[in-house]
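Yeah, one chain of the complex is gone here, protein chain that is, but the others are all in their spots.
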Amino acid sequence: MPIELKGVTYTYMKGTPFERTALNDVSLTIADGSLTAIAGHTGSGKSTLVQHLNGILHPTKGEALVDGVSLDGKGKENLLARRKVGMVFQYPEQQLFEETVAADIAFGPKNLELPEEEINRRVRSAMDFVQLDYETYKDVSPFRLSGGQMRRVAIAGVLALEPSYLVLDEPTAGLDPRAREELLRRIAELHRKKKLTIIFVSHNMEDIARMAERVVFMHDGRILVDAPPSEAFFAEAEMREAGLAAPPTVALLSRLRAAGLPVEADAFTADEAVKRIAKALQKKKGTLC
Amino acid sequence: MLTDITIGQFFPGASALHRMDPRAKLLLLLVLMAAIFVFDTPGGYAALTGLAVALAVSSGVPLSMYLRSLRPLWWILAFTFLIHLCATPGEVFFHIWIFDMTKEGLTRGFFLCLRLALLILFSSLLTFTTSPLSLTDGMERLLRPLKVVGVPAHELAMMMTIALRFVPTLIEETDTIMKAQQSRGADFSTGNALKRVRHLIPILVPLFISSFRRADELATAMEARCYRGGEGRTRMKELHVGGVDYAAAGATALLLAAMGAMKAAGF
Partner (left out) sequence: MAFIEIEDLCFAYPSERDERRMALDHVNLSVEEGEFIAVLGTNGSGKSTLAKHLNAILLPTSGVCRVAGMDTRDGAHLWDVRQTVGMVFQNPDNQIIAAIVEDDVAFGPENLGVPSDEIRRCVNEALTAVGMTAFQGFAPHLLSGGQKQRVAIAGTLAMRTKCLVLDEPTAMLDPVGRKEVLDTVRRLHRESGITVIYITHFMEEAAAAQRVVVMEGGKVVEDGSPKEIFCRVDAMRKRGLDVPLAAEIAWRLRKQGIRLPEDIVTDEELAVALCR
């Protein structure tokens, strides 16, 4: 069963001169097992939107449901629904606080009041998944690690909750190219191997192009585009309105097309782009350019 | 929510209060606060309440914001009122269990609460209409003569400036950290007092760490921009005492004189 937002409106600081509507009648359904990217520039409402997905914010109007259960409410049911959605905030390493890596990752499972062995199992498996060796790192202070490692510890802390849905807000922000590459690979694997439903928020079109099966563009608290990548990245007017640029591969291939190379522009990784160009060059051999 | 706190917030505007010199405003605030304690008669309270309301209206800041500034003190006000209502000896008008409520207590409780509320209101008038920076600037100038007795006026003012500058940033950060820990199943609202204090650790530790990091980076940024203490430093905005300030001082003096006369006459 999916996550559903039905006609969600959210207003910050209602009733003060600083009142601001961050979301305006947004409806969105996230299907089980999908990998959705939400893009938009700062202030477009994308971060507000994802905070509705695990009940951190409750709609001013409209409702948010997980597996058909409302996230708003004090009942056991509502609590369980909220817990199905794991949330990795922007710069998640800023929320680390325990003395050791293992203790920090165990914070979530402990709050769920799980038995000791289960907590240990989850800590091990989460560390395993973000490729931090359990024996090497369990007793290390998280504050002694590099930026990329700290981020992986923070993500492991959310994975240890074993959510069915995982929301990531700008997971690669501030990382260097190598750390970014590694993290994206891990996320793709979470989706592929663990069958986790993933929603990831980013303004990095390259990351989105590589990862997403479905793309949502937000602007001014509304959804502008909600389509597969092959359509979304070619919705030029909407992308301009949202202040987003086409992914580098699409921009490059479109440029080649404009120069007269008969190439399809819907490639979202460098590999695909190379294949498309090679194919186009084959075709071109027969004709004159 | 944390972002609902209005104490210490500044609302830009162009009213006479906004245009006054911060030093004049600070001094007049002190005078008015003293007046609240000196003129503790119904007539005095009426005059000061009238003044507070008139100034609040003239400031152009929404009146609801002044009411909001009283909200965090709601419990203290109610508590003060109840204590005095029941603990003041006098003519009992209502009795419940072991509590005797007296008419004297009713009046006394009311005026004490009014006094507290006026203190907050006058302070809000200052902070709502004075940018934090000119406020600290005013304080620095007022404290400067005390440098000879060892009061570090510049350093205090710089600390205030930075503290004020980072209030919104840290409120936002606290909000994010709370949300993140809640997402990991933390619960801040249930359990006994001890448990609740323990629940604060996952918020306070990250907040402290980030504050230290910010302080460190800020210090580097300040050094990079040639900061070397107050010695030889100039200011872009020199403070000027102008007509508005003299008018305000004159009006306050007249009001106080009138209130003095009223008090002498027994109102």
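Think of it as A and B in the order they're written, each chain with its own count starting at 1.
Assume a contact is a pair of C-beta atoms (placed from the backbone, for glycine too) under 8 Å apart; a residue touches a chain by one contact, two chains touch by 3 or more.
Computed from a predicted model, the values in this text were never measured in an experiment.
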Going by the whole complex, the chain not shown touches A, B
Contact with the hidden chain (one of B:144, B:179 or B:214): B:214
Those residues of chain A which, in the complete complex, touch the missing chain: 41-43, 146-148, 173-174, 176-179, 203-205, 243-245, 248-249, 251-252, 255-256, 258-261, 270, 273-274, 277-278, 281, 289
On chain B, the omitted chain is touched by residues 12, 131-133, 161-162, 164-165, 168-169, 172, 213-214, 217-218, 220-228, 232-238
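Heads up, the rule we're going with is that only the chains that are shown with their structure count from here on.
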If you average the CA atoms of chain A and of chain B, how many Å lie between those two points? 42
Touch list for chain A against partner chain B, complex: 12-13, 15-17, 51, 54, 56, 83, 86-87, 89-90, 92, 94-97, 107-108, 111-112, 143, 157-158, 161
In their complex, what parts of chain B are in touch with chain A? 3-4, 11, 62, 64-65, 68, 173, 176-177, 179-187, 201-202, 205-206, 209-210
